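Left out: one protein chain. Kept in place: all the others.
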Amino acid sequence: MSTAAPKRPAGPARLTWRTRLRRDKSLLLMTVPAVVLLLVFNYVPLFGIVTAFQEYDPLVGVWHSEWVGFDQFQQLFGDPAFWASMKNTLYLSFVQLVLFFPIPIALALLLNSVVSERIRNFFQSVVYLPHFFSWVLAVTIFQQMLGGAGVLNQFLRQHDIGTWDIMTNPHTFALLVTSQAIWKEAGWGIIVFLAALSAINSELYEAAAADGAGRLRRMWHITLPGLRGVIVLMLVLRLGNALSVGFEQFLVQRDAVGHEAADVLDTFSFYYGIATGGYSYGAAAGLFKSVVSLLLIWGANKLAHAFGEDGLYRR
Amino acid sequence: MRSGLNRRSFLTTAATVAGAAAMAPLLSACGGGSDKKAAANTKEGLKAALPAYVPNANAVKPDIASVQGAGDAATDPAYLSYPASPPTSVSGVPGKGGSYTAITPLWGTAPPVGNSFYQAMNKALGVELTVKPTDGINYNTIIPTMTAAKKLPDWINLPSWLNSNFNTGGLVGTQLADLTPYLSGDNIKKYPNLAALPTGAWQHGVWGDKLYGIPCFSTGFGIPGATFYRRDILEARGITADQIKSADDLMNLGKELTDAKRGVWAFDDVWTYLQFAWNVPMKWRVDNGKLVHPFETQEFLEALDWHNRLATSGYMHPDALAGDVSNGSTRFYSGKTLIGGGGLGAWNLSDQQSGAAADPNYRRGAFNAITADGKGTPVIYMGAAASMISYLNAGLKPAQIEELLAVANYLAAPYGTAEYTMVNYGVEGVHHTRVNGAPTFTEEGKKDVQVTTYSFLAASGSVISNPGGEQVTRDYAGWSAANVKYLTKPPFWGMNLSMPQAIASADAAQNVNDTIKDCYHGKKKVSDVQDAIASWRSGPGERLKQWMTDNVLNKYGTGQ
Partner (left out) sequence: MTNVLTMGTRGEKRRAATAAARRRARSARPPWDEPPTAVGQAAKGLTLGGMLAVILVPLYIIVLTSFSTPGAINRAGGLVIWPDGLTTETYRQMLSDSTIITALGVSLGITVVGTAVSMAVSVLCAYGLSRPRSLGHRFVLLLLIITMFISGGLIPSFLVVTGLGGYGQWWALILPSAVSVFNILVLRAFYQETSSELIDAARMDGAGEWRILWSVVLPTSRAVTAVTALFYAVGYWNSFFNVMLYMPTDSEKWPLQYVLLTYVNRANGLPGSVNSGFGQTHAQTAPLSLQMAVVVLTLVPLVIVYPFVQKHLRTGVLTGAIKG
């Protein structure tokens, strides 16, 4: 993917701006519709950010609310609840990265190695379905299976084995939400990787096999490099989204494990901002998150470059 | 990556609610005027704006009459049967052929547009009224978007518990019509069915000393809820409600009734409605002319301590402790929980039918109000006397307002009248037939008639009536009659306060309330709550109290 076309062998420095424009104007033209839509529907509404610097009061509106500068941020950074939710977010993000991120890739590889088309199709058309359940439903199902009065614990109770408190235990909450996420999203997550796998030319496998490369070596030298572009893209985006670990999932289970274990940045902005009328406070938390996320994606991209990958854009 | 793929995932009820709450108050910014309204009503201004009260002579006599309590408190009259030949309360056709649109919240599925019920209603009302029942769950998001886009209909219902989302206080006068000239004092006598609505209910439609709202389903028994129990199961074990006189009695019941191995726990969540047993104030108490917040009282801590013990006792259902409220009623029906708090709206025929589907003996009961120590007089704080309030558009001409008020008068016809039958059950033979005397929907009626479509624009006072479920009516009426004497108005009752945002946030006390919930779910100690309260009191709590004292208590009093 890094070999440049013969017509454009030189780096940008060798060509003038005009030459490049003439060469690339149709490419630029192609991006126009998307850019216009984003400008109108994403960039224009950015004026809403000003509320983070106000003591916003809906009774008087955006233009008449009191301007408070960085007061909201000052209050935010002095709020223990904010830092607690930050800690939870980062911890959960780490756990998800380690335990959740590789699973769709592994599943896609596993599925790809299944020879029977019938089994493969059946598996594929089942595992993606939980993605379409709401978190309310997903958590209800978990509760009914593993909850204090669920199938498992009633069985244990009736046989006097003691009970297993997983649904309301704040200490194991990170593992709980990660396994829920795996259950709900892993099957949907494999789709992109399957698409990438299907784009690998099977002649390569054939040639490698002819050269005597075994299954593992073929995976290492053909499959993984074929997936590399997508994996790096997903990884960079995941790192950029490190402060987004989910919202509804935590909202639904907040009462079960208590707010100290369940509050993440997004639920913090919701409960301490919007839900209780602290709009500006919530907006400040949101803006902080946006800025950190942008820094993170920039960092992740740098990291990708350091490993010789392109990341989101070329160095 | 998950967030990328999930961006538009669906059926996410909680997220909708969250998004909705996120959206609503912010949007109202765009609709309302930028001037701040008065925080409440003055005593004199209120008096001048309120309509006269003239009881309706045409009303059908109830089978169980209303029982008066202190102040405006009274139980709803109860009916065991439906009049065989409904009397008329409105002569002629109220409308003059005007065309209007109306929006009401609907907790259910919208009937087909332009259906036969709508047509029949338009004929009866003499107007072209296009009703648009709108998703009730997301109403708090939808209405602010309409006010922002300046698309309010001619007539709209704005439930009072959403007033802060809608910024109703800012909409009155600018987008909602002032009805004072048409309805205040004796003016209302032109509309006898509206005049028969109790004065306390009208009070909820008064903003800044002017009358804007028409109350629907007014009641003298608007209380938040009660502690319910499975009367069939408890009585089978020889337990009756009158044996429960104190919090200890309840706790003992927990021990007696819980059988975890069989999957039965005595209690579901009871905190919300049971805390009054400790005489915890509702929002505020006035001691020697000074405001006291519930968080500042010893009673509150004692109530919390008891609930914390309950949560850790093993008598509460694990799902309740896990914060699962959505399956609360099915737990109750299935007998997996036997005691639980809830709103009084649950006590009706459909509840009886749902319960009986699981267990033919099913019978709902409610414990009488108690005091925690079993001594003294219990207290039940009164909620709104009407929570469904409708408003007319400020852009309407006086003649149009009068026409719609005449329509409202038709819609507010009392129970059992011909008009009431039409509004609630449609046309006999088309939308309903009489089964054992009780109006029962036909297939067409089930599809087209949503009871609340017109009733949320105007309706007579609440009644207890469950055609085909006489026992439910008797149980509920009996319980109301036994408890009406405990009803007390809390300070600032019915004052339609408008708070600035920072004060409203302080009032919400998110961190304290989170800790309280964790405490009565057994995850935090009472001392943790005390810590949270202490830090709240030193900052937001103090500001809240100061604001309430300066802007409400000292200016308007407690409203009583």
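Letters A and B mark the chains in the order given here, with residues in each chain numbered from 1 onward.
Keep in mind that, in the parts below, a residue touches a chain if its C-beta (ideal position, glycine included) is under 8 Å from a C-beta of that chain, and two chains touch if they have at least 3 such contacts.
What you are looking at is a predicted structure, and each value in this text was computed from that prediction instead of being measured.
Q: Just one of B:85, B:109 or B:288 touches the chain that is missing; which is it?
A: B:109
Q: Among A:100, A:133 or A:173, which residue is in touch with the absent chain?
A: Final answer for the missing-chain contact: A:133.
Q: Write down which of B:120, B:349 or B:418 is the residue touching the left-out chain.
A: Answering carefully, the residue with contact to the hidden chain is B:349.
Q: For subunit B, which positions touch the chain that isn't shown here?
A: Its contact residues with the unshown chain are 1, 4-5, 7-11, 13, 16, 19-20, 22-23, 26-27, 29-30, 76, 103, 106-110, 112-113, 132-138, 141-142, 145-146, 148-149, 151, 153, 159, 161, 217, 219, 222-225, 326-327, 330-331, 333-336, 343-345, 347-351, 353-355, 357-359, 383, 387-388, 424, 441, 446-447, 449-452, 455, 459, 462-467, 476.
Q: With the missing chain put back, which residues of subunit A would touch it? List them for me.
A: Against the left-out chain, subunit A lists 1-8, 11-12, 17, 20-21, 23-24, 26-31, 33-35, 37-38, 40-49, 51, 107, 110-111, 113-117, 119, 121, 123-130, 132-133, 137, 140-141, 144-145, 151, 183, 186-187, 191-192, 194-196, 198-203, 205-206, 209-210, 214-215, 226, 229-230, 233, 237, 240-241, 283, 286-287, 290-291, 293-294, 297, 310, 312-314.
The definition used in the following text is that only the chains that are shown with their structure count from here on.
Q: Quick check: how many Å separate the C-alpha centres of subunit A and subunit B?
A: Roughly 41 Å, centre to centre.
Q: For subunit A, which residues are in contact with subunit B within the complex?
A: Subunit A residues touching subunit B: 55-62, 64, 81, 100-101, 131-137, 140, 143, 147-149, 153-154, 157-158, 167-168, 170, 181, 185, 188-189, 234, 237-238, 241, 244, 246-248, 251-260, 270-272, 274-279, 281.
Q: Of all residues in subunit B, which touch subunit A in the complex?
A: Listed in rising order, the residues are 1-6, 9-15, 18, 21-22, 25-30, 32, 34, 36-37, 164, 167, 169-170, 260-261, 263, 265, 317-319, 321-324, 326-327, 336, 498, 500-502, 504-505, 508, 510-511, 514-515, 517-518, 521, 523-524.
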